[in-house]
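With one protein chain removed, the remaining protein chains of the complex are shown where they sit.
Right after this comes subunit A.
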């Protein structure tokens, strides 16, 4: 059937389709369609029945039969009126499914449709390989390896006249330049000294020089960065997920060592048994790294030996919480390190024997050594110039200084500094003035002096997002860096401006977790939550020592320390008074006396002051009198009368003073 292509169609084909002559002839017309390989036998007009199709061969065949005698007949077209073939009236019921739209905006544009597409080629993997060059350019008949042939060739060239002329000509040209060079060094540095005097007034800026991303699919936080001790050409990054109990099953435990030349692929993969939270290069031996794991173990690697740790500490004697700080100690053997964790312990290890720690310390500030009272350590600080002291920053916001060489374990805790509202995420001593240290925690960064234990001497304003890490600049004493949870890196120059950072850069949209400055002070690396480590080079203004900076910085720190000391003293006095007031509240007359004493203190001070003035006036009056006595003896009386008045006042004051002194003794 030509309309519905089915083999069992019983509807007659529409009439306009049928060839006219056949109609007129009443020729054979098979209603019901197509049959497979049907017979062309004419049928009786009456017998209009759908023919049964032979089911096996389902070919769709259109059979057109015509009598032989009908071929060649002239066409006999006749005209006839138009007649409606099909009339399909609209179904008003269907309109109910539609809503009229008025007005209708239709636009017409005679332009081709464009669509935007982006194409990004796949990242090209580049590898450096050496290529072996062989000498080229030799004519085909000469084998460059054959010495004889090459010598012969050369000799032939040298005999060429053109050669001789050329060389002579070029020789004179060359000699001229050589002599020129020898005569004056025209490229010498003429204004070398003056260059240094130029003060660079350019605003501070930083340039991203490298970005290294976590190659795994599930991204982990870059929790700790450590530069290679010689030359800082490599960076060891510890990756772990610090989200509590949110570890995805297929998260890899690897940490990487990146070579700065190749930021697409890590140079070495370190495979610990549990993700590393902290990782440090041994400053003495650049092949050894110590890492603290998420499960509390300590492991150490030798880069020459491969990706698995050389040794791992035993689980029983390790920490019970992630090891947030692991630092190498300054020892003769260069194999000692110590670690701190939020389980409240600080453990010392010798990497030759990691089965158990050599020493332990419980961070209990009540000095009883109870683990239940211990504070969780979240940052650790050690300065090689002061090998017996170290500092621990705790989750509770308290900084504990410890002395390693104390006799008894409780005495190891030398002092505490409190002032942060939240965990102290970073702790670092000023490389120029180790007495001052920087702490980063909650929403501020604070600078402390070892002498003032009550509070920090300087602090930044409260930011909108949490501060996660910070460190001092290694070249400028008053410059430090901080990173925040909103992905910004701030560079503060405290001598220049204390209210705002000198430079604030938004590195990425995710929080930044770790920060590490290279030893030259120019390049800083920061690690983010998705494992991206960005290396930035800061402008020379922020990493070159200015002229008087050291003295100015010392002066500033001293001034602030002094201010804090004065404030502390005042606070102490006020506290004493409060205490005294609390004691004296039982007896009323005492109370009045106390109240009076503070008022009388003022009185006393005033009277002392007035007395001094009056004494001076008196002296002057006496001098005047002496002069005038020579002239007029009468005025003597007047001055003398003044004196008893003063004396009377003095007596009154003395009485008051006696009273006060009596009260003062009661107070003390």
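We adopt the following convention: a residue touches a chain if its C-beta (ideal position, glycine included) is under 8 Å from a C-beta of that chain, and two chains touch if they have at least 3 such contacts; residues count from 1.
By our rule, contacts and distances are computed from a predicted model.
**Q** According to its UniProt record, what is the protein name of the omitted chain, chosen from "Fructose-bisphosphate aldolase", "Tctex1 domain-containing protein 1", "TAF10 factor" or "Dynein light chain roadblock"?
**A** For the chain missing from the view, the UniProt record says "Dynein light chain roadblock".
**Q** Using the touch definition up top, pick the residue from A:166, A:208, A:358 or A:622 that touches the left-out chain.
**A** A:166
**Q** Of the residues listed, A:78, A:120 or A:185, which one is in contact with the missing chain?
**A** Of these options, the touching residue for the absent chain is A:185.
**Q** Any idea which of A:158, A:285 or A:411 touches the chain not displayed?
**A** Touches the omitted chain: A:158.
**Q** Of A:177, A:464 or A:630, which one is in contact with the hidden chain?
**A** A:177
**Q** If the hidden chain were put back, which residues of subunit A would touch it?
**A** For subunit A, the residues touching the absent chain are 133, 135-139, 153-154, 157-159, 162-164, 166-171, 173-175, 177-179, 181-182, 185, 187.
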